[in-house]
Structure formats: structure tokens, C-alpha cells
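So that we are looking at the same thing, I have put the structure below in C-alpha cells.
Showing chain A:
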Amino acid sequence: MTVDYAPTLVALLFGLGFSCLFMALAVLFGPKRGGETKLSPFECGSDPIGSPRVRFSVKFYQVAILFLIFDIEAAFLYPWASQFRRLSCIGPMAGLSCLGTVTLFGFVEMLVFLGTLGVALAYVWRKRAIGWG
Partner candidate 1 sequence: MSFDLEDLRRTAPLLLLSAAGLVLLLLEAFSRVRLIGRHYHKKLPPETSEAYAVPLAGSRTYLMPLTVLFLAAALGLVVWLWPEAAEPHYLYRRMLVLDRFGLLLSGVCITAAAIGALGAPAYLREQRMEFGEYYALLLLSLAGMVMLVSAADLVSLLLGVETMSLGAYVLTGSWRRSPRSSEAAMKYFLMGAFVSAILLYGIALIYGSTGTTELAEVRAHLSEMRSAPVFYLGMFFLLAGLAFKIAAVPFHMWAPDVYEGAPTPVTGFMMAAVKTAAFGGLIRLCVGGLTSGRVPEVSTGPTGWVNVLFVLSALSMTLGNLAALRQENIKRLLAYSSIAHAGYLLVGVVALGVVGDAARAPLIYYLLGYAVTVVGAMAVVAALAMGPGQERLPIEQWAGLGQRHPAMALAMTLFLLSLGGFPPTAGFFGKFYLFRAALQNPSLLLLVLLAIVNSLVSVYYYLRIVTAMYFRTPQEEEVEGHVPAAQGALRLAVLLAALLVLGLGVWPGWAATVAEAAKLAG
Partner candidate 2 sequence: MDASFPLHLIPLLPLLGAIINLLLGRRLGKGAVALVACGSVAAAALVATRAVWVLGTEGLPSGALVDRFFQADWIFSSGDGLDLHVSAGLMLDRLSAVMVLVVTWIGLLIHIYATGYMEHDPGYHRFFGYLNLFMGAMLILVLGDSLPVTFVGWEGVGVCSYLLIGFWYAEDKNATAGRKAFIVNRVGDFGFLLGMCLLFSLIGTLKYSEIGSHMQTLRQPLWLGWPAACFIALLIFVGCTGKSAQIPLHIWLPDAMAGPTPVSALIHAATMVTAGVYVVARTHVLFDVFPTSAKMVVAGIGAATALMAATVGIVQRDFKRILAYSTVSQLGFMFVGVGTGAYAAGIFHLMTHAFFKAGLFLGAGSVMHAMGGEGDITKMGGLGKHLPVTRWTFFIYCLAIAGIFPLAGFFSKDAILAGAWAARFQLARQGFGPFSVEWVQHFTQDIYPKLIWSLLAAAALCTAFYMWRLYFVVFTGRFRGTADQEHHLHESPPEMTVPLMVLAAGSVVAGWVGVPAVMYHEGDWFGAWLAPVLPPPAQELSHSVEWGLMAVALCLSVIGIASAYLLYYGGISEAARRAAQILRPLYLLLYNKYYIDELYDVVFVRPLKRTAWFLWYVVDAFFIDKVLVQGWAWMVSMLGRAVRYLQNGEVQRYLVGVLVGTAGILWVTTTLPPRRAAAFRLSQQGRRVTLEAGGGSSRVGLVYRVDWESDGKWDEVDTRWSTLTHEYPGQGTYKILFEARDPRWGTSSTRRRVVHIE
């Protein structure tokens, strides 16, 4: 029951506790020597020109999103790789070796997935979403 979630609670408390602890330590023991120069913007020693809210080309976002999507899809390869032997075996396993029949199931599944991803890539490429021109 609720007791099962106790470790989560403990982890949460630990996390909160430690971050608070270190911040408190820093406040307590850190030397505090402030001054006008210390608080002024220091980069290149000059005031900023213009608003920081510059309008970027939408292409930045587009490329960023595309990267994100394909990156996340690619991340799916890791769990697949770790389970690849399991997916390729019908029957019991001893360690990493298969005692039953070895199948192409895992392989074909990943081919289908990559194929779908390939279609998406082809589409994106064809629509010139990756190019900058």
C-alpha cells in the first residue's frame, strides 16, 4: 500500500534536504564582499545594445525541433539494443544465449521502425526543412 511509495518519499526528502543544506551552507559560510563593480555587467565591459529579445528566424526552431524529434526516436534504439537478444529468441534463455529458436523478430521490428523514421526523414528533406536557403 502507501508504504510501497516510502522510498520515493525518502528520495524526495533527500533531494530537497541536500539542496537546501548546500544553499544554506553557502549562505552561512561563503564570504560576502560586494561592490559596484562586482554587480555591474562585466562582459566586454560595455552596456548592452538593443533589446535582448531578438527575433530569430523560425528556421532555428524548426531545425531544433527536428533534431529533438529524431534524437528522441534514436534514443529508442538503446532499450531495443539492450533487449535485442531477448527479442530474437523464442523459448528459454540461459544468460545471453538462446536455448529455443532464434528469430528475426527483433530485427524486423527495428527495420519497420527505422523505415517509418526514414519516411519522415525523406519527407523533411524533400520539403527542404533541413536546408537553410
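The set was built so that all candidates are chains of the complex that A comes from, given by their letters.
Here is the rule we go by: a contact is a pair of C-beta atoms (placed from the backbone, for glycine too) under 8 Å apart; a residue touches a chain by one contact, two chains touch by 3 or more; residues count from 1.
As the structure is a computational prediction, the values presented were derived from the model and not from experiment.
Participant: Number, please: which of 1 or 2 touches chain A in the complex?
Facilitator: Contact with chain A is made by candidate 1.
Participant: Under the stated contact criterion, what part of chain A meets candidate 1 in this complex?
Facilitator: Listed in rising order, the residues of chain A that touch candidate 1 are 1-2, 86-90, 103, 105-106, 116, 119, 122-123, 126-127.
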